[in-house]
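With one protein chain held back, the other chains of the complex are shown just where they sit.
A and B are the chain letters, set down in written order, and residue numbers restart from 1 in every chain.
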Amino acid sequence: MDFSSTKKGPFVSLVTGLPGGGKTFLGILLVAALLVPLSNLLVPESSFFHVPTYMVSLLGKYLSFALLALSVDLIWGYCGILSLGHGAFFALGGYAMGMYLMRQIGDRGVYGNPDLPDFMVFLNWTELPWYWTGFDMFPVAMTMVILVPGILAFIFGWFAFRARVTGVYLSIITQAMTYALMLAFFRNDMGFGGNNGLTDFKEILGFDLQSDGTRLGLFVCSVIALAFGYLISSFITQSKLGRVLIAIRDAESRTRFSGYRVEYYKLFVFVVSAVLAGIAGALYVPQVGIINPSEFSPAQSIEVVIWVAVGGRGTLWGAVLGAMLVNWGKSYFTGALPEAWLYMLGGLFVFTTLFLPKGIVGTSAIWIEKIKNRQTGPASTIPAYVKEE
Amino acid sequence: MTSRPASEKTPEFASILYLDGVSVSFDGFKALNSLSLVIEPGEMRAIIGPNGAGKTTMMDVITGKTRPDEGEVFFKGNIDLTKHDEAYIANLGIGRKFQKPTVFESQTVFNNLELSLKGDKGIMTTLFAALGDADVARIMEVLEIIRLSERANWLAGNLSHGQKQWLEIGMLLMQDPDLLLVDEPVAGMTDAETEQTSDLLRKISENHSVVVVEHDMEFIRALDTKVTVLHEGSVLAEGSLDVVQNNQRVIDVYLGR
Partner (left out) sequence: MRIILKSFLAALAILFMTQAVAVSADLTEASQGLLAKGYKDKTAAVEAVAATGDARSVIILEALLGGKLFIQKSDNVLVIGVKAEGGYKTVNAITGTEIGLTPKSDVKKVRINNKMRGLIKGQLGGLTLLSDDPALRMKAANAVFISRPKEMMAPMQSALASETDPTVVPAMTRALAALELRHGATMADKQAALEILSDLHDPQVKSLLSGELSSLRALQNPTGPEKELIIAVQAGLTKIDEKLDFLNIIENIFQGISLGSVLLLAAIGLAITFGVMGVINMAHGEMVMIGAYTTYVVQELCRNFAPGFLDYALIAAVPLAFIVSGLCGVGIERSVIRYLYGRPLETLLATWGISLILQQFVRTIFGPTNKEVSSPEWLSGTWEVTGGLALTYNRIAIILFAAAVLLMLVLILKKTAFGLQMRAVTQNRQMAASMGIRTGWVDAMTFGLGSGVAGMAGVALSQIDNVSPNLGQAYIIDSFMVVVFGGVGNLWGTLVGALSLGITNKFLEPYTGAVLAKILVLVAIILFIQKRPRGLFALKGRAVES
């Protein structure tokens, strides 16, 4: 007999995600990574199949949101930690990237000061604050994209999880965390551009941010980052550790009494998730061209949660799908029917929680199972794996 | 990350579990009132008592969930349980079954047992864990013991109430603890299932120390073991079931109020 297949948990993936969904998803990503640039570069502009450059950046933005959704799904869908402050990690990653881009402006700013960003000149600052040191170097900035959200998540999680703050209490304090950060970043004294944030970027690694080539490059980077994030998340959730996370989600004290240090597991996955969110933020900023404190607002973070809920929490590609769908809807409707968008978004929250608790992916998986049952009898009562002696 | 303490079976301890003068109070209500209790190595002990007698609180104290206000709790003679948390105590070799059967409902029976497997429970070990043949064999063995071999790939949530109770006991066996704390194992079971459970527990007690909390007197009788009666947070009587049942104070507590 062979039980090695249980390591991949075929039954788990059948219930919470479509079988092979992951591979299909990676395939789609790969195709997108090839097709979008090709169509942008080779297909003539008049053609229906031409993807204009603004659309490339828009798609790139959605991909960074998808990575953010993935990071939220990892902790919420699998470990039951509902963070209402994940936007904070996203924004911190974004600010780290923004600081690098700011330093790349050099003397091309309005005030032409080669050492100080415009907003500091405007505030009559004479030298760069110490925490801006090194951000003119790409590797340093990228390290910070990972370290800053990671360390904040570690410190926050270290306190919160050890104190066994769970459920809604945890959600509320994550919300308070991002709210406090938002207030802090709004302050001019913080040295991050206050209200206006960081913007007017010129180039990244010497490439002009406005050029089509750079935008395609950033798009491809976003695809790679999402695929990378997906693979990491997938590896974690498919491992025994992933099953421990689900165990924590479903029966935390049983997990504890089984000998697992729940707080360390939560801390681990929280930090991984925060880092993914930070990377997503770093990809978002150059494609959108601005980062400001509103990214820290609690409303933003809650919106991320609804992407995941719509797609289907506890399934990785469900989160990605949800992020894509909701943001596409947002782009479309805020243009076409700006008045109606908030009604729709609000309605989406209510509808999803009431009628689609497992999201699109989870609910369709249940339907598919039901259809299969009609053919083969109830799967839930017949073992998928028939024991052989 | 978690260093698993040695838990070889060394039966030279005077007691596997030693509680002395343990008191716990919640907002002025004394859940445990100077409770003292000693369990010998290899012993099976049944604990009975009316609701609110402090049975579950006692288990909370032993497993590190609740810190006692005062009193001593020692495991294997010299390990002070009041200094450690649940995970550490579980790894020391104390397994606990909850009053309400608690299993990982969205995972298979097999995975439930796999998660309870004795061994390093550190993060990195778990992340890169792969099942060895010995592990699979052990899981199959326990599946056999708890009569769930046919259900290995069922989701635990789809099991019947009684099967969940067994699965939870099976998960305890996977941990291979020196001491099992079993809270109301036959609640909601049919008579046949109850009988099978008492067989199962008797079998387990052959090479483990077991503490069973139960209301069902028939079940206790079937276990045929020493009984401790708790009342208002302390021990009211101790002895064989017959002795205890004829104790006037016990009768008063159960009937007189």
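The criterion applied here is as follows: a contact is a pair of C-beta atoms (placed from the backbone, for glycine too) under 8 Å apart; a residue touches a chain by one contact, two chains touch by 3 or more.
Predicted model only: the values in this text are computed from it and were never measured.
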Contacting the left-out chain in the complete assembly, out of A:Phe49, A:Tyr111, A:Tyr131 or A:Phe159: A:Phe159
Of A:Pro52, A:Pro129 or A:Gly167, the one touching the omitted chain in the full complex: A:Gly167
From A:Trp125, A:Phe138, A:Phe207 or A:Phe349, residue that would touch the chain that is not displayed: A:Phe349
Touching the absent chain when the full complex is considered, from A:Phe138, A:Tyr179 or A:Phe207: A:Tyr179
Hidden partner chain, residues of chain A it touches: 82, 84, 156, 159-160, 162-165, 167-169, 171-173, 175-177, 179-180, 183-184, 186-187, 298-299, 302, 305-306, 309, 339, 342-343, 345-350, 352-354, 357
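By our rule, only the chains that are shown with their structure count from here on.
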Intercentroid distance (Cα basis), chain B paired with chain A, Å: 42
Chain B residues within the chain A interface of the complex: 1-2, 4, 63, 65, 85-87, 90-91, 95-96, 98, 102-108, 110-111, 114-116, 121, 123, 126-131, 136, 139, 149-155, 158, 171, 175
Chain A residues touching chain B - in the complex, by the definition given at the top: 3-4, 6-7, 9, 11-12, 15-16, 236, 239-241, 243-244, 246-247, 250-251, 253-262, 264-265, 268, 380-381, 383-385, 387
